[in-house]
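Please see the structure below; I have some questions.
One protein chain omitted, others in place.
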Amino acid sequence: MLDRDESRTTASLIIPDPVDVDVTRDDAAGVDSDVMTEEMLVNMGPQHPSTHGVLRVVLRTDGEMVLEATPHVGYLHRCAEKIGENLQYFQFIPYTDRMDYLAGMNNNLAFALAVEKLAGLEVPERAQYIRVIFAEMNRIASHLVSMGTYGLDLGAFTPFLYAFRERELILDLFEAACGARLTYSYITVGGVTDDIPAGWLERCVEFLDYFEPKIKEYNDLLSYNHIFIKRTANVGVIPPDRAIAWGLSGPVLRGSGVAWDLRKATPDLVYGRMDFEVCTGKGRMGAVGDCWDRYFVRIEEMEQSVRIVRQCIDQIGGAAGGHKAKMPKILKPPAGETYYGIENPRGELGFLVISDGTAVPYRVKARGPSFCNLAILNEVATDCLLADVPAIVGSIDVVMGEVDR
Amino acid sequence: MTPEQISRRLQDRFADAVRAADASGLHPHAVVEPGRWVEVARFLRDDADLAMDFLRSISGVDYPEDGKLVSVYDLISTRHGHAFAIKVEAPRDNPHTPSVCDVWPAADWHEREAFDLLGIVYDGHPRLTRILLPDDWAGYPLRKDYEFPREYHGIPCSTETNQERPLH
Partner (left out) sequence: MVPAPDYIPLINLPRPIEAVAVIAVYLGFVSVVAMFFIWWERKVSAHMQSRLGPMRVGGWHGWSQSLADGLKLLSKEDLIPDEADRPLFRIAPYLAFVPAFAAFAVLPFSAKFAFVDVSITVVLIFGILALEVLGVILGGWASNSKWSLYGAMREACQIVSYEIPLGLAVLTPVLTVGSLSLVDISIDQGGGIHRWLAFRNPFLFVSFGVFFIASLAANKRAPFDLPESESELVAGFHTEYSGMRFAMFFFAEYAAMFLIGGLAALLYLGGWYDPFGIVLHMEHTPSLVWWAALAGAGIFVVKAFTMVFVQMWLRWTLPRLRIDQVLYMCVKVLLPLACVNLLGVALWAWLFPGGAAQLAVQIVLTVIGAGGAGAFLAILVWAMFFRGRGITVSMLKPWTNLLHRTESK
């Protein structure tokens, strides 16, 4: 492998000014001036196969070396926050679907929880269980996409389709519950829009039984693949202190070895009753906090999500109440404000909701995990090879719908 | 630490800088004087008991009636698990707030976003440019008195009239 330090010196090679050097001299300086290298600015995106949407990264390169990678965002900006200031609380739920469109359920949940806290609403226990089931199932679906596309970024096409095969089954389950396959708006303020249909839990267990052994298969196919490890281990290392300082969250933060999970730190819903582990990167293939760790945290989290869903299904029978709290026709929370963050598949999705006592929020601010996680790209993707940039961007796993909002 | 304790500790340490505090509500926070904000931020981060090492979010809020643009900093401590918010107010006609990029690098993009959408100028930010909107966009959309442009470089933007308090 290329010695990293060596290549760095090559990259910063000082090129003598051609005017000053007499090329006819046959000493060392004259020979040096024959090799004229130039830095090149390359636009990676907004249309590029591995930028996961409309991310644009401007790369300053010297040959295959990337000296600087500057992300430019905003190509998908819709100013959802302004829209939020113009709609009733319920009406904003569908807009949250479109932020992190791979984890619609979790987005709904974050906003619903924020509004419920603001309005002082109590959600029935059964609804809480249903919410946790759907949030965790969506986490599995989201991590599947993340895993699959990460393989794609590194040139392994096949795991992507395996991941989508399993994700389809989850989407089928979601469709059975709420009729939608991507933008659910299922979890809403006060509970969930409808109770789960008869036989749904059995189907869910069936899926989990089918899905659990598949995780091992992904590991065999991708995680422990020698080339995959070579491509991801020791690449894009984020030390834990930098990860916290940059406000990273979710698998990106945990990949750096920080056991920080809002499901444990601020247990809401019924997460407090669940027995699960916070998965962290342990540096098994290289340094702690490299791309492989971030990737593998997601694989491990799928296992944990399966555990949580199983526990929920076991416990939901004894849960009291219906699927939704009794709600006023038009919700008018008392004037006040609150911030509520939950653990999305990609990290902390927080909503700051300010009410002025009317039916429309005064201010809705969304703190998207992708947005915050992407900010570190400039620091991580420097002095790496061109092929490492997709590896790093993919391991940060951004959804541009949420970055740009 | 409970929000009350955090608030008390801040007021003890910076009696003149922490102007008002609401530690009991749904969003426990303190209002900090802009001039001392960086100092307070460093204290929040470095104090062993507070250890607010994780900046969750910076939200700009526009209060035209009060003539203020408020930056809301939501903080949480990964060491202790407690959360607290800080508000820093800036006058609406000349909104300047010191940047805390040096304290929490996470503030970088959040501050750019607040600058982009609300026009709050964070002094000391290394590259305070628009982040979500095009560089030549006029106005700050999240301000309450923002008027949506009819067109942008010849692209028609909206056929609606600007509604004051819309769609109920």
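To keep things simple, chains are lettered A and B as they appear, and every chain counts its residues starting from 1.
Basically, a contact is a pair of C-beta atoms (placed from the backbone, for glycine too) under 8 Å apart; a residue touches a chain by one contact, two chains touch by 3 or more.
Worth saying up front: this structure is predicted, and the values here are computed from it rather than measured.
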item	value
Where the missing chain makes contact, among the chains that are shown	A
Of A:Thr70, A:Gln91 or A:Asn219, the one touching the omitted chain in the full complex	A:Asn219
Full-complex contact with the absent chain, from A:Glu116, A:Asp293 or A:Asp388	A:Asp388
Of A:Asp153, A:Glu348 or A:Glu402, the one touching the omitted chain in the full complex	A:Asp153
Residue numbers in subunit A that touch the chain omitted from display	1-2, 7, 40, 42, 48-50, 63-64, 151-158, 160-162, 165, 213, 216-217, 219-222, 224-225, 227-228, 230-231, 385-390
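What we mean here is this: only the chains that are shown with their structure count from here on.
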item	value
Where subunit A and subunit B are represented by their mean Cα positions, the distance between them in whole Å	24
For the subunit B and subunit A complex, residues of the former touching the latter	25-27, 53-57, 59, 61-62, 72, 74, 76, 78, 81, 83, 85, 104-106, 108-110, 113, 117, 130-134, 141-142, 146, 163, 165-168
Touching residues on subunit A, where the partner in the complex is subunit B	73-74, 77, 79, 81-82, 85-88, 117-118, 242, 244-248, 258, 260, 265-266, 336-339, 341, 348, 350, 352, 354, 359-360, 362-363, 365, 367, 371-372, 374-376, 379, 404-405
